Structure formats: structure tokens, C-alpha cells
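Apart from one protein chain that is not included, each protein chain of the complex appears where it belongs.
Up next is chain A:
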Amino acid sequence: MLPQELLIFNVVCRVLHIVNEDYSSVEVVSEGGTSNKKKGHAGGGGGGGGAGGAMKGNETPAMGLGQAGAGQPRNLGEQVARSMDRAALNAFHLKSLVIQEINDYMVELEKTEEEIADNAREHIHSNEIILTCGRSATVEQFLKHAASKVRIHVIVAECAPAYDGHEQARALAGPNIDVVVVADAAVFAIMSRVNKVILGAHAVLANGGLVAASGSHTIAAAARHHSTQVVVCAGLYKYSPMFPFDDDRFNTLVSPDAVLAYGNGDLVDAVDVCNPRYDYVPPELVDILVDHTGGHLPSYLYRLLQENYNYAKDLAWSMQDE
């Protein structure tokens, strides 16, 4: 049973990772006081040095890359049961630690867009022509932050049938930003004049692919053809440990009324009308992913996922394994 709403799943995995990580660090310190560097620090652990088989005093370290992982619990039920067995003593300390970390996480979530926007000056230079698509609050803040220092020209693809682009254009208009709205079909034609493409995403999948607003794939493909850089602004909470098994797994169809109105009676009967909400953009078309820590290549994603979701990896996979 696969989760449909990726963002919720991401947050759950992250919280689970926080809990497990805190648990491992508390466990080490309480057992014999020999603080083991490998386990204590945030985001490390994983693979050969993970909670299952790391060196404790003179216990034999597990052999083989990640053999330690073989001892990890396979699903949420087992994970919880195992934690409960050993956690009675540490629950008191663990609780306050976890609550504090979750609060930190909530603050991180709230400040995501602001922190992403802080990176804007690195990616946007004076008098650049930028293409974007649809409505994205992250991209809007990103561009506005850049515009507070330099003059930029923004071309917004209108993204039919929702016409989100119009709203985005209205939100962006201001001093230092020249906004132009174009039809989706005109994107390829004007791409040769564009310096950079900046897109938002609904979610970023584990292979570096995007689930983004409908129309993003076309824009990214046109950009690749013209060797124009594609920058994707997405908060860390959008990075999902899921892999796309096929292009449309995380897509949904919304009402086709916007594409072909129900009023056209005869036509509606004879024609099959689809209105997909999202587009899948393959990782080869994405150049940089910008999150609150800065820019990353899509090939670096495995590292981010490991740092943020490592202890929840088994949960993610037990859900994908139908």
C-alpha cells in the first residue's frame, strides 16, 4: 500500500528518523558511558556503523558493507516493539530530547522558504531573463529576494488549464522585476532567449526526479535542448525516499472540466479528456536542486536522503514492497 501524498510520508519518515537517532545516541551514552563517536553524531550512523552492529567495547564489528543492516527491524511494528523492549529506562530522557528535536524540525519547516530565498543571489545575476512556470510560493520568494538587489526579467508560462501563471505574475510584479506571461506552447520558441529556468516542485523523488506542476517536463526538455540551466527550488521536506517505478505513480487526475467544459455535450461523450495535476521530470533534465542548505546535484540526493531518512529507510521500503 503506497502512500499517495508524498509530503506527509516524508515528514513521518523524518520524525521516525529523529526518534531512532535520538534513541541510539541515548542508548550508547547510558550503556557503560563509552561514548562512541560513530553513533553519537547526527546524520552519521547508517550502513556498516549503524545501530545494529557498531563497535561497542570489544564486541566484534559486523563484517561486510552494511551487514549490520541485516539485523535492523523490517517494519514499523518490529521497530516499535524492539524499541519498547529496551526503552523503559531511557524513556524519560528520550521524550524531552525528541520533543525538542521535533520542535526544531517545525521551525525548520516554517523557515524553509526564507532560507531557500537566501541562496537567490548565488543563482541569479543582474539583468538575467528567467523562465518559470505555474504558481510556487518558494520560487516567488526566491525571485523577490534576488530582485531586492538586482534587476531581473521573468517570463512566466501560464500553465493551462489552471492558469496558475497569471497569479504568479501578479504576485511577482514589482520594482526591479519585469514580468511577461506567455502561453505554454510558446516556451520552446522563447527558450533561446532565456538565461535560466527556475522551477518549483511538489516533491523530489529519491532518484532525483521531480513531481512538479503540469508543464514542467516540457519546459525542462526545452531547456535541455538549448543547454539552459534548470534550477529547482524545493524545501528539504519535499525530498522523498520513494523511487518512481513508473512515471505516473505519483500523479493524479483532476476534473477535466477545465480542459473541455461539460457544456459541450456531444463532444464530451466522444472524447476521453485527461487533466493530470503533476508532471514527472526525469533526473537527467534537472541541473541543480536548491534547498535551505544551498545547491546540490541530483546525484548527491542519496546522501541527503541517508542523512535525513536513514533510520526510516526500512519503513519506506516495507511500504513500497507490495
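To be clear about the criterion, contacts are C-beta pairs under 8 Å (C-beta built on N, C-alpha and C of every residue); 3 or more make two chains touch, one makes a residue touch a chain; residues count from 1.
The definition used in the following text is that contacts and distances are computed from a predicted model.
Chemist: With one chain of the assembly withheld, which option in "DNA polymerase epsilon subunit 3", "Vacuolar protein sorting-associated protein 33A", "GPI transamidase component PIG-T" or "Translation initiation factor eIF2B subunit alpha" matches that chain's UniProt protein name?
Modeler: "Translation initiation factor eIF2B subunit alpha"
Chemist: Write down which of A:130, A:171 or A:301 is the residue touching the left-out chain.
Modeler: Candidates A:130, A:171 or A:301; residue touching the omitted chain: A:301.
Chemist: Of A:148, A:176, A:207 or A:229, which sits in contact with the chain we cannot see?
Modeler: A:207
Chemist: Extract the touching residues of chain A with respect to the undisplayed chain.
Modeler: Residues touching the hidden chain, for chain A, are 46-49, 60-67, 69-70, 206-208, 243, 245-246, 299-303, 306, 313, 317, 320-322.
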